[in-house]
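For this depiction, one protein chain was excluded, whereas all remaining protein chains were kept in their positions.
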Amino acid sequence: MVNPIFILILSLAAGFLLSIFEKGGRKLSLTVFYGVLSFNVFVIAEWFYRIVFLSEPALIINTAGFTAPLSINLRLGLQESFVLLFTNFTGLMAAIYLFRKFIKSHISSLILYLILIMGINGLVMTRDLFNMFVFMEIVSISTYALTILTKTRDSLTAGFKYMIAGGTASIFFLLGVVFVYYFTGNLNLDFITQSDFSHFGLISLFLLAMAVFIELKPFPANGWALDVYQSVNSGITSVIAVVNSAGIFFVFYKISPLLPVHLLHILGIAGVITFFFSNLMGLKQTNAKRLLGYSSIGQIGLLVASLSFTIHYQTSLIYLIVGGFFVNHLIAKAGLFWLTGIVEKENLKDWGVLKNNKSLLILFGVLLFALSGLPPFPGFWAKWEFIKILTQTKMFWVVGTILLGSLFEIIFLFRWFTIAVKGDIDSNEKEIPFEFSKLFPIALFSGIILLISVAIMKSYYDFTLIQLLPIIAVLGVYLLDFIPSKIKGFLSLIVVGIYGYYLYPFESNLQLFFGIIFIVGSAINIIGTLNRKNLSQGFYGFLLMMIFSFGNLIIAKTYLEFFLAWEFMTISSFVLILRGNKAQMASLMYMIFSTAGAYLMMVGFSYAPALNSNSVLINSIANVQLPVLSIILLAIGFMIKSGSFGVHIWLPEAHAEAESDVSPFISAILLKAGVFGLLMIGISYIKNTPSFDVFYFVGWFGVITALVGAFLASFQEDAKRLLAYSSMSQVGYIVASIAILSHLGWLSAMYLSFNHMMFKSALFIAIAGVYYRTHTRTMYEMGGLIKKMPLSYITVLISIIAVSGVPPLSGFGAKWLIYSSFIEKGWYFQAGVLFFSSGVSFLYLYRLIHTIFLGQLKYEHQDIKEAPIWFIIPQYIFMAGIMAISMNPNLIIQPLNSIVGHYFQSAILIDGYNITSSLGNWNGNLVMMVTMGVFIVPLLFLKLYNGKTQKVEQFNIVYAAERPESPQTTHIAHNMYAHYRKALGGWGKPRIWNFWHEATEWSHSFGDFFRHIYTGNGQTYILHIILYIVVIYIILGV
Amino acid sequence: MEQILNRIKDKIEIKISTKKRDDLYFFTVEKEQIEFILSYLKEQENFTHLAFMQAVDYLEDGKFQLTYMLYNYKIHINLGVNVLIDRKKAEMFSMHKLWPHIWQYQREIHELFGINFPGSPRVNESFVLEGWEEIPPMRRDFDTLEYSEKTFYQRPGRSTNDPKEYMKEKMYKNYADTPTIRREK
Amino acid sequence: MKKKDINEIEKQMKLANEGLPEKERALFSDARPSSVAPLNKYLEGFLNWARSRSMWMLAFGTGCGATELRPLMTSRFDMSRFGIAPRPTPRQAAIFVVGGYASIKTIKRIVRSYEEMQGPKYVIALGSCTINGGMYYDSYYTINRLDYYIPVDIYIAGCMPRPEALIAGFNRLKEKIRAGECEGMNKYTDNFDWYKKNQKQIIKDWNMPDYNW
Amino acid sequence: MIFALILGFALLLIGIYGMLSQRNLIKIVISFSIADTGTHIIIVAIGYLRGRTAPILDKAIDIANATHKVVDPIPSALVLTAIVIGLAVTALMLSFIIELYKKKKSLSIDDYQELKW
Partner (left out) sequence: MNIWIKILYAIISISVATIYGLILGGFVRKIYARAHGRFGPPIWQPFLDIIQTHGRRVAISHGVMYYLGPVFRLGGGLGTYLFIPVIYGSVVFANFSMAGDLLLVMYFIFFGQLGMALGAGQGGHPYSPLGIARGLAQMSAFEVPFSLAVIAVAIQYQSLNITTIVAAQQGSILNWTLFTNPFAVIAAMISLLGMNMHSPFSIVLAPQEIPIGPPIEMNGSFLGILQTNRGLFAAAKLVLFMNLFFGGATNLLIMVIKTFFIYLVSVIVGASFPRFRPEQSFRFFLKWPTIIGIIGIIFVAYF
């Protein structure tokens, strides 16, 4: 147990003595240097341990033998020790990172570095305002000097700008300090209270706060900081961005109790604005370090905002929110800055080099995911709680701005990530050299942030193992990555089986139903992935993560658990999509839309009243009256996931570009998560119908989605895109029938969900097999494959009959239920649109089967074989399911009837095979029998009567007395429905795509517009600072 | 038209120039000049339309005569530009850069007369004669009757009548009294 | 029979299709056509009655005689009252009307279309040109006798025959069908090699299978 | 005292104006110094009490009555520290200017705008 004052003393002493030690060689001085830094960490760590775990009281150190206020006192409480532990540790790590640099550089760098760390320590601990000023200046001066560790012109310029800006801020700080003294006669924070200030005296606090705030780089008075971030050595940048910012933020934290609430709120809003604009401007940024700078500024703004808005809440919540943002941002940012130093690529476009270096890529991913505030990282929890507070205090503008800003952040961060994973690289690009001293801090930080995440989940939220399972799956499978992928696949199958068995006794049958879709459906689809040949590193980890999050979704007990599972699902599916060859754009779009949806849901959940029972969410939500706003936001969130019209543009890209054995998961199962969510809202909705009929509009969106999806599918050339749009259309049916909120409606929604899971999985796997053999997804390049791949053909045939709803297969049941329910409900026009869409669906279904399997076989496909057995098995499992349901619809109708019976009065009568609704009846078995009969009779007739039938080949066609030139010119497949497109005229334009494209363009243009305030001129920056202070003052005065 | 001809005469030497009708002129030029004269006629004198192109076999002179038939939409005059080429060295410049559609005529002439047009698109593809192996049939030294008798099975018993005499004899005994259709000039 | 022998016989039943490039061999059927004997008298008589009442002809104008086919459909001559109907595809037609002179290029198409028709099929040849070459008897590119290339059931002489003559021809064909005399298709398959030899003699670029199924 | 306060503020404003209006790097630093000095004067002026001497305990002042004879010592102490710090900053700035001049042979702030946006 060492008195922390020694940190200051020792650092200072060592700093002065280093130049003497230098005489004994650089080794000695470096030893002393790292020794002192480690000593600091050790001392603080010990204190932290004592305060946290042994509950010792805060340590007050009085200097010069007097008690405060006569002398300066230092305080080392929980907050201080935490911040100090963090800053010192980061300082040590940054020093280790800079090891190579420090070996060569002048000794003064070491001295300055030590002084800087010492200054931060003092800054954090001191309770005296003027002392604070002194430490601040010490920190600033050493930082200024350190910026030119690498003496480039840019770093010099940036350093100079930094200096005059910092100098200006310090003038204001000094003025503030003096006025505080003038008004209170005291400089010790422990002895100044807010009530000491008269109205006029607030000017002093204002100046003080503004000076600190300027140091925290608010928009737009922060151009100098960006320049520094961009130009200075990454190690030093990390220190500036992390250690300095942490220290100064803590100063802000210390003076914040003094500040009047309205000033605090204005500063909070300024923080929010900073967050928003820096992320907006980040959109257009191509320089990696400057981008991090923008993000850094934004995060600090968020930090300030979170502190300003939560200061009156209970301490543990503040710790979680502010601490969460703090740790999350600073660790991630330090790590990322260090990474930029390793990669040494200025332009984001060149970051594709990372994909050759798996370990760096993983670290990059972890840090980036952390920075974007995705679970399980601390930023996620902080954001969740923060948004909750803001929503409950009805600060919707703030919420909207923060979330929009976060969305921008997601956009540029994940654009960066996708470039790193999928970007183009020069072939003559050098390998990134391995330097332990640089890699070690990053790896350590990544580990720490994961540990903190787990700690938060375990200690604060008390989550069980099952909620952690998705992360465990990723980490676990990553450790087992050396095993061949087939074994991993089988293991995954077993694990999913065990997981399903563990989940099995469900509280409600609805859960069981979705459990079957999610878990059993996934398990069967896993068989399709067994065809993978090589290691396929990381694949099964994220696959399992996704499946586990599906499962967690249905057993979630609170909003947070549900949302957590939802986010895990998003992350894992994003990574899985990104594995596709050309999936850069697709996965990014998926991520952006998913995140936007998730944010809406976040607000929706935050606004929802608390649950009042310990049952699973899907049960307990029934007793909750969701506000209209909540319902709207949640519905939009779920509809984004299910690809509704207007927000569907991610869907075709993601489905098409994902690897072909991943697509069935996304289409057949992932989309059902949105359906599950909508049903969940519906359960609350029917018990507590809100004043405004949201679901009426949801219904309209559903039917329009169905129609638009069908049309878009008809105009695709790419088989997987076609299937993707088909999924969109089918899910549109499901969404619309959920929105009906009647027994028949829900019955049909669930019936169709189940059916869709089966036939769309089968179709995607069949197309995967075709792709595996032909290496093309473009349909007109195939044709005539029926002779080569008959088994796949049968799958596709049965599936498309099931999709189209032609009797006798199971699809008709869905159609019958849907139309009956719509007409029964009185949604006549919706039913009309659905009829139209089901007519259009024939177009794309025929196109799918004809252009791939019928028509003319191409020369290059003459030696093709049937799809691999691993693709065939799952297809036929699903086929068996479809046939069973077709033969005996009661297999599924009866259980569903009882499930839906919990929520509505049953509207159908099941009598043997006959199902009767209020409008009509349907006897699936009899239909099947009659169909068999009418099919077999002509067939027998043909067989018996048609004596001699000569089997001919594909070119034996009448071709206007000519012979076909080539299969390509004879196969009608390209732009098959050109006439329909022509008939649609202006309706056929991609308006939604254009809308989002324009939105992107506009936001980028805005970002570009606003960032032009950073002219690069130091004077302008000073002007910004001064004007900023004046403007805030005016706002405050008014 | 006379002016046009005069203008042309200023530029190159024209061998023969004939006027068949008020709106139909022919003149003959040297083979080397054809490229110049056609582009001149097209660009300067508004003979923008190539109506057709044809060939005649002058076996006795040992020449092929190629005729480019041009039309002027402004003054409504047909102009045939003849060029004589050597029968032994049957080769001609391709004009497809001036009139893209001429490739089809050149292909036809290539097949039926065996006149080569280097550079003309698709000139070697068969036009009407699929798989022809003899000398080009429109050359006058090709004997079609002999070829037909040799190749196609003649049905015996075939006889030929002069239709006029035959009809006079069989159907219209008083042929001299029947009115004949007189063609207006 | 041994398996080897069966293979041998099957091989003989196949056509060589030598005119086709290697990669296209698989795209065309190489089965050899065989003749199909008529059914017993009454059944075949019944079918022949129906065939003679429902004469579907191929609407394929092979020569200048095709101009004389058009008036046949009009109100003035109204072929539909005899059950004659044009079909746009050889697959469905039973009567092939060869409309006059046939150049080598055309005979190739005629053979192809004829083979694509499903038997029993009948050929009506119009005009002198199909009989003995007509006015094209000395042409280097027009055949003189159609029956050397496909079996012909009815010739209608004239240059060109009028629609009335055509109707007469159709009625003659009708009688022949009723009498069961039109077995052109069997004739073709029985003398397949002879027909093929004649066809290949004049069609030099034989880029199609030996029998266009 | 009021006069000193006004002078201080005037200097501060002049300094800030100079920082904003001057193009020459050295002039900007000088303006910064002026502003800094203005601040120092303000600090001292705030701590000044009419008719008292500087808070230096030497023979001229009776230690027992020191609290009534001298001005408030804390602002003076502050100002001393502030002067030192200001000096350090100014020195550092000037050294930066030297380095910058070495690199680009220019003292105009307009020539150092490469980093922007």
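Each chain gets a letter, A, B, C and D, in the order it is written, and its residues are counted from 1.
FYI, contacts are C-beta pairs under 8 Å (C-beta built on N, C-alpha and C of every residue); 3 or more make two chains touch, one makes a residue touch a chain.
Since the model is a prediction, treat every value here as computed from it, not as a measurement.
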Note to self: Need the list of shown chains touched by the one chain that isn't shown.
What the structure shows: A, C
Notebook entry, point to check: Which one, C:N7, C:T67, C:Q92 or C:Q201, makes contact with the chain that was left out?
Noted result: C:Q92
Item checked: Chain not shown: contacting residue from A:H199, A:H312 or A:K948 -> A:K948
Check: Which is it among A:Y696, A:Y846, A:Y876 or A:Y1033 that touches the chain not included here?
Finding: A:Y846
Check: Of the listed residues A:W922, A:W996, A:Y1014 or A:Y1028, which contacts the missing chain in the full complex?
Finding: A:W922
Checklist line | Sole contact to the chain not displayed, among A:L611, A:V806, A:I910 or A:L1036 | finding: A:V806
Next item on the list: Against the chain that's been left off, what residues of chain A make contact? List them.
Entry: 784, 786-787, 797, 801, 804-807, 812, 815-816, 819-820, 823, 826, 828-829, 831-832, 835-836, 839-840, 842-843, 846-847, 849-850, 854-856, 914, 918-923, 926-927, 930-931, 933-935, 937-939, 941-942, 945-952, 954-959, 970-973, 976-977, 979-980, 982-983, 985
Item checked: Contact set of chain C toward the excluded chain (per top definition) -> 33, 36, 46-47, 50-51, 53-54, 56, 75, 78, 80-81, 83, 85, 87-89, 91-92, 94, 118-120, 185, 213
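The rule is simple: only the chains that are shown with their structure count from here on.
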Notebook entry, point to check: B-C or A-D: which has the larger count of contacting C-beta pairs?
Noted result: A-D
Check: How many angstrom lie between the CA centroids of chain A and chain B, rounded to a whole number?
Finding: 77
Check: Between chain A and chain D, what is the separation of their C-alpha centroids in Å?
Finding: 50
Next item on the list: Would you kindly tell me how far, in whole Å, the mean C-alpha position of chain D lies from that of chain C?
Entry: 113
Margin query: Touching at least two other chains at once: which residues of chain C meet that condition?
Written below: none
Check: Touching chain B in the complex: which residues of chain C?
Finding: 103-105, 108, 131-133, 137-145, 148, 198, 201-206
Next item on the list: Going by the contact rule at the top, pick out the chain D residues touching chain A in the complex.
Entry: 12, 16, 19-20, 23, 25, 28, 32, 35-36, 39, 42-43, 46, 74-75, 78, 81-82, 85, 88-89, 92-93, 96-97, 99-100, 103-104, 109-110, 112-117
Notebook entry, point to check: Okay, in this complex, where on chain A does chain C touch?
Noted result: 857, 859, 862, 948, 950-956, 958, 961-963, 967
